[in-house]
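Note that one protein chain of the assembly has been removed; the remaining protein chains are unaltered in position.
This part shows subunit A:
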């Protein structure tokens, strides 16, 4: 992959870190479309429903010296796929919880995802709330079902980054991911060659317990997060 800088080959003074990002939210709110816009700068009016999950990567330069690579897990939105969700958000460094500003119920679903992440995921996880389909409300204000101020107030209260986005027009898409990147602990991660590899492929995982097959406790071993 051309976009994958090699660990050893970087000039000194530059920073590179990779982070795991998971996308969650009700079905058809535009999760895959946001990712497609971010990763390929494309948009399809009609996207196939995502079955299971898709994995993508995208690298962005924060400044001349700093490069951040996102490993993105785009998940299926339907409720029953939720049983798989812990496998996706386990060890995630950041999450984008998406709702559709034209669908009132989709914010409720987003809130329940936020709650679940705050309860179950990596305790340092950065969560962003994205109200997608801004283009629809801009072309016809009557389509808006969720006021920006309301969602924003909720996001502030819950400690989330917040953006209204349009995967279609690309409004705020890059901004969303850049804002997340800026909040990530790049310094720590780059010193150790990336968050994920830093802790044996599984930083966080705080809720999972550390007992191995034989039952002996191995807390503080590779499974633990020492950041």
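By definition in this document, a contact is a pair of C-beta atoms (placed from the backbone, for glycine too) under 8 Å apart; a residue touches a chain by one contact, two chains touch by 3 or more; residues count from 1.
In this text, contacts and distances are computed from a predicted model.
You can't see one chain of this complex, but its UniProt record names it "Rab-GAP TBC domain-containing protein", from the set "Rab-GAP TBC domain-containing protein", "Eukaryotic translation initiation factor 3 subunit B", "NADH dehydrogenase [ubiquinone] 1 alpha subcomplex subunit 13" or "AP-1 complex subunit gamma". Touching residues on subunit A toward the chain that is not drawn are 1-4, 27-28, 32, 35-36, 39-40, 42-58, 71, 74, 76-88, 90-91, 103, 120, 133, 136, 196, 200-202, 205, 207-213, 215, 223.
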